[in-house]
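Of the protein chains in this complex, one is absent; all others appear in place.
Moving on to chain A:
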Amino acid sequence: MRLLVSCSHNGSVKEIVCNKGTDTSIQTALQPFSTRANLISGGSSGTVSQMLAVSDTLLLCARDSGVVELYRSKQKPIEYEPLEGEQEDLRPRFDISEFELLSSVNGLLDDSKLEHISKKSAKRTKIYDTFVSLSPLSQKKNTHFLLGTKSGLIHIIKIGNSQKLNVVKTHELKAPIDFVQIYDNETNAKEVVFAYGGEENLVKLMKLFSNYTEVEKIWEAKNVANDRLDMRVPVWPTALKFLDPIKSGNIDSDKLNYQFVVVTHWSHLGIYQTQHGRKPLHYIDLLPNKEPISNLEMVADKADELTPAGNLKSSDIDNFTFVATDFKKNVLRFNNKGRLITKFGRDDIVGSPYFIKVINEKYLVQGGVDRYVRVFDLQSARRITKVYVTGKCSNVVMLDDDEIEIPIPAEEKKKAEQIKKKRQHQPDNETEQDVEELWDHLESGSKSKKAKS
């Protein structure tokens, strides 16, 4: 398993190479083979907030200092110091990555836009600008990327010829933005639809067209009705994921056909159908005491049911489950009715789980302020790996989930082979008669014992 983890204490990206069953909090358990810090850049102000593996060799990093960098990674076999004497070399062999900066663009963040928002916000400390999303605009070409910032800037960046990064266009949307989610359930080469929203910023659907240079608002949500005390319900969507559009039944062709799920800072789960209207179809309270919810990841039961952007390829809004996190320490899996199904890492996670991501419909990667990166099995919620990364973790990318072979000493290998051989031999010679004899023997033995007692 190869993970890239962005650590916020020194702005580094750590490459962690480990196997399943790794746990650094137990001394005797399997330890990671390598935790090497790469791409260090000037302290916590250069924290990598968004990472994207563009291809096997290219990596995009967006830092909190407003810089986006393109790296080329090269896999090199690990080099150990030669062993003294004639010891058997039992150190595992694997590749480690080395990164080379190809190009970068800077000045993509704007703190000044957030100053007046900071004063109105329910957040108690000043809000700083950061990148909230980095996603490819088309899966086929993989050259254009959408980069969303908290201050409402949407940058379209392009990896040009000779691997040079440049900003194609910057669109300005209503700030603050907490998420930008691309709709990639249906691919359309010319247009891209994405959704965004944030604190007191209702969900809006936008369309990018004419080679991503123009943007148009195509839909805007409406707040739910006042509560029973006739108080306005506060708005703060924090994450959104799309579902497939409605496929059968009465489809009004005048209206847009999108379905999506939203979680909010005020602990709501909102299910929207644009065919239904601008208000949500369901608006459910998830947690008691209106605890903030910050992340949303859809769970797929089958392979290939999730799009690369994490949307669910199913149009059934009555049957889906998702994973969300709160500000305390919980990673929770709910169903579409808002009922809690499982908790990930209970008694284990102690700090706010800052980042979660579902990978390959199989794993859930979690990183957070408690300085651990954990990998869970998505269906059983069992922990597979736990690695201490010395810094608070803001983003994780899983490069592969291959196991690394650990060499076994020759003697043990021999023994293991012998045992294997023995086991293989037995069933060949064993006939049904033998088995029956064995059973008879066992039964008679037990009877005699009983008789004695």
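Heads up, the rule we're going with is that a contact is a pair of C-beta atoms (placed from the backbone, for glycine too) under 8 Å apart; a residue touches a chain by one contact, two chains touch by 3 or more; residues count from 1.
Operating definition for what follows: contacts and distances are computed from a predicted model.
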Protein name (UniProt record) of the chain left out of view, among "Ribosomal RNA-processing protein 41", "Ribosome production factor 1", "E2 ubiquitin-conjugating enzyme" or "DNA primase large subunit": "Ribosome production factor 1"
Given A:Arg63, A:Lys329 or A:Arg383, the one touching the chain that is not displayed: A:Lys329
Contact with the hidden chain (one of A:Ser112, A:Thr125 or A:Ser380): A:Thr125
Given A:Glu84, A:Asp347 or A:Glu432, the one touching the chain that is not displayed: A:Asp347
Residues of chain A in contact with the chain not shown: 8-10, 24-27, 43-44, 123-126, 327-329, 347, 350-352, 354, 369-371, 388, 390-392
